[in-house]
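The complex appears here minus one protein chain, its other protein chains still in place.
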Amino acid sequence: MGHNSFGTAYTVTTFGESHGPALGVIIDGVEPGFKIDEGAIQKEMDRRRPGANPTGTERNEIDKLTILSGTYEGFTTGTPIAMILYSTNQRSADYSHLEHVYRPGHADWTFAQKYGIRDIRGGGRSSGRETSARVAAGALAKQLLAKRGITIKAGTVQVGEVIARERHWDETDNPLSCPDRKAAQSMVALIEQVRNEKDSIGGIIECRVEGVRPGLGEPVFGKLEALLSHAVMSIGAVKGIQFGDGFACASMRGSQFNDQRTSDGFLSNHAGGILGGISSGQEIVLQAAIKPTASIGKPQQTVTKNNETTTLKIEGRHDPCICSRAVVVIESMVAITLLDLYYTAFGKA
Amino acid sequence: MGHNSFGTAYTVTTFGESHGPALGVIIDGVEPGFKIDEGAIQKEMDRRRPGANPTGTERNEIDKLTILSGTYEGFTTGTPIAMILYSTNQRSADYSHLEHVYRPGHADWTFAQKYGIRDIRGGGRSSGRETSARVAAGALAKQLLAKRGITIKAGTVQVGEVIARERHWDETDNPLSCPDRKAAQSMVALIEQVRNEKDSIGGIIECRVEGVRPGLGEPVFGKLEALLSHAVMSIGAVKGIQFGDGFACASMRGSQFNDQRTSDGFLSNHAGGILGGISSGQEIVLQAAIKPTASIGKPQQTVTKNNETTTLKIEGRHDPCICSRAVVVIESMVAITLLDLYYTAFGKA
Amino acid sequence: MGHNSFGTAYTVTTFGESHGPALGVIIDGVEPGFKIDEGAIQKEMDRRRPGANPTGTERNEIDKLTILSGTYEGFTTGTPIAMILYSTNQRSADYSHLEHVYRPGHADWTFAQKYGIRDIRGGGRSSGRETSARVAAGALAKQLLAKRGITIKAGTVQVGEVIARERHWDETDNPLSCPDRKAAQSMVALIEQVRNEKDSIGGIIECRVEGVRPGLGEPVFGKLEALLSHAVMSIGAVKGIQFGDGFACASMRGSQFNDQRTSDGFLSNHAGGILGGISSGQEIVLQAAIKPTASIGKPQQTVTKNNETTTLKIEGRHDPCICSRAVVVIESMVAITLLDLYYTAFGKA
Partner (left out) sequence: MGHNSFGTAYTVTTFGESHGPALGVIIDGVEPGFKIDEGAIQKEMDRRRPGANPTGTERNEIDKLTILSGTYEGFTTGTPIAMILYSTNQRSADYSHLEHVYRPGHADWTFAQKYGIRDIRGGGRSSGRETSARVAAGALAKQLLAKRGITIKAGTVQVGEVIARERHWDETDNPLSCPDRKAAQSMVALIEQVRNEKDSIGGIIECRVEGVRPGLGEPVFGKLEALLSHAVMSIGAVKGIQFGDGFACASMRGSQFNDQRTSDGFLSNHAGGILGGISSGQEIVLQAAIKPTASIGKPQQTVTKNNETTTLKIEGRHDPCICSRAVVVIESMVAITLLDLYYTAFGKA
């Protein structure tokens, strides 16, 4: 299977370049007879959309989704669902100045090395815009998981030095979906400051999953952490992932880290809801490190196609912090992975 | 494909339980005509072996490898290579006291939930002993990568509060393969102290890969970080992974994190050698968080099969810190992943 | 991977229902830097199109292909190629009379049993129209194989009792692509007679591949015959496949069937160009049995949704013999399989 596909039972295949005529996703393996809520999918698309959010880019694109196959009278039929986003605004001319130079922190150079050819229009296939296709597939997966009692919720818990100390998951109605209202305000202010400095900034996103029953995850290479890591680390901006106490476990004792248990249940959740690669029935908790956006207005050294040193300032409207938009992409990849495993372990009924 | 397999071009399938008659690995896709160095594979097995190392368990097992297929007069033929480890010391009686109780931090409970049946002998398939099969496959992968100019080196860089500040990768001849001799001594002392307290402790392992040419990694779901994360997170003790600056990028600016470049090459390596999911030709750098060993001698609360609260002290010789043995397992999973991608991207010649 | 995908290195995923808004194909793994000949792909589409051919249905559909991704300035980029066919003529009303009845010989009943829901519009996903997406992927594969010196040519060699005795592969410019002109005329006449009888008829298609170098095919489950059989038998109308002498080998002696060899090469080709599942460098020869079209105007007994016996005459314009259109579908599936194996065995360069 090609690497533009993910999953074995709920198989997601994405296609399309940033500034090509269309982006889309084919989903193979969806259970038949499910009434899709198209409005809810569109709402998820809007969460990822640039311009929807004051911390993001100022561009205003419309990610209007069209379903081309796999449904009959609004219900899934068991055949592949194709969802497509036509580009309303191809502006390919905008990028001609990048034809001969590699942007630092971008995939420009590695794509050129790998393929010997590079679609310079907005990053082509390496653009963050590719994730819109994942959000479409993730939004449908969420609906199918909700039917099974599972909810997925992510939010930004760190931007630069600002760290969320609280976890109020019913109070994430802020641009960063941050579960700490005060921290959210500071994050927004910091991002504005960084934008004015023509710079960008990183962050951490936390994702929590409730309602997963024990038994999800396949030993030994299909451990739940392994598959979730594969999924989340396939998002371009992510540079690290951890479960439960994660890297903090390095300085813990076994007597602290082990989740003890009584007949009333587990006494703690240091493991993040996964034991031996299999869900324990506790909440699944993971965090992803988000790197600073690569496109910045500050001057940077780089090389041309002929390997001459040059200085580049990237003009245009770019997100100074991608966290606000990455939240829904992480939720989507988690949803796709969990549904895929649900189908494998427990069937589609 | 079942989840006891990993890789698409260099496909590794492991089988066997901790205390069954044998453990083994089948490797499909190995290039023909390669002279296997069996002695070098056995040396890698010995690095993982309990008892080989003062920081590990005191048990003394012999992981003697036998090759059953795939070679002719010492050369690979292109057919599947089966390598097997027969158990010399099955001691299944040792574990009968665990039949009715779930060990905290172990996969006992989740395996029972998932399968409705549990092989209580030493953890069965969830035992760390399963990783010996991975080391065999990884040791062969390393030889095939060495032929391509690639070297993989891992070492412990943190145990508890002790952090390695130096990186002397030619001075890792210590029980933890730590690249900082002084830190290594403190780590060993700390582990001894923890052992005496009948407790265990976690750590961090760093892995570096030199010689990977640009172009390795497959957009979009097969990004190099995604596949390496899948591989490394499938090791039972690992709870987090990060590349380059990893989680530290959360508090960095883009102008700090971006790796600028001149005609002489990159000026830094914050990205850990991977851009857009594709190798850049720089050194690949990753770190994995290792949790404290679950088996400890201290009393812990847990439940019986009938969900009655009980207290358990785990007797016997157990590793207080798994880092010393996990080093070679991480190297192995990295080697398997890289060779698999090499075969896919550049062929077997 | 879902079963709407085929191939591991040149991976083809199709979607779309007969009378939905669009049908399409995503191809993952195409080598970068190849100049696609879109006109040649369209010509292949036209070979499969109904109405293009006097022996086929009289409907006149246009299969106009649009490429949505994977190319830049006409060259492939190494990213997934999406090709789409929009339906110009959805006529979903035509099929309402089939809502409560299962057509004999069709997938109506089995789809309903499998999925509990059925897209009645023209067979939905089980329609022969799905093969148009395969032809698009196959047409591109043919171009990529031609670059490697490989040509694929199929033709009808039997319709009913009319059997082609000659093999003039440069004289197949007849409605059935039959390599025997005289037989072709008789076949056309027989099909017309069958059409007038409101009946349909089966046939045999032969496919020959020249230029495949020795070494293609992967032991043991990926034998060349096994993968080609998988590919060709996945076409709805095919009920049998054979290689070289095929079923005739049942009454042959080893001394007749074995292809002997001198220093000048093989003396015969009873094996059809494949030994031990691997191409021998000889011409690859296979035949596929094509069943009579299921939709006929004659009255047939069948059941309603409530399992009441009823009689059905299928009205409308249907192909009395599908061979003329299946020729290019078989060529396409052969091309997809061979290119997939070429990529795996010999790389994409």
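Letters A, B and C mark the chains as written, and numbering starts fresh at 1 in each.
Note that a contact is a pair of C-beta atoms (placed from the backbone, for glycine too) under 8 Å apart; a residue touches a chain by one contact, two chains touch by 3 or more.
Keep in mind that this is a model prediction, so the values were computed, not measured.
For the chain left out of this panel, the touching residue among B:R48, B:H106, B:R125 or B:R261 is B:R125. Listed by residue number, the positions of chain C touching the unshown chain are 1-6, 8, 14, 102, 104-111, 113-114, 125-126, 130, 158-161, 194, 197, 199-204, 214-215, 217-223, 225-227, 229-231, 233-234, 236, 238-263, 267, 271-272, 274-281, 289-296, 298, 300-303, 307-309, 345. Although one chain is not displayed, chain A still touches it through residues 8, 79, 219, 346-347. Residues of chain B in touch with the missing chain: 1-5, 8, 11, 13-17, 20-24, 26, 28-29, 32-33, 66, 68-70, 72, 75-82, 84, 114-119, 121, 124-125.
Note that in this section only the chains that are shown with their structure count from here on.
Relative to the centroid of all protein Cα atoms, the closest per-chain Cα centroid is that of A. Ranked by number of C-beta pairs in contact, the top chain pair is A-B. In whole angstrom, the spacing between the mean C-alpha positions of chain A and chain C is 39. Per-chain CA centroids place chain B at a distance of 46 Å from chain C.
The centroid of the Cα atoms in chain A and the matching centroid in chain B are 27 Å apart. For chain C, the set of residues that touch two or more other chains comprises 8, 79.
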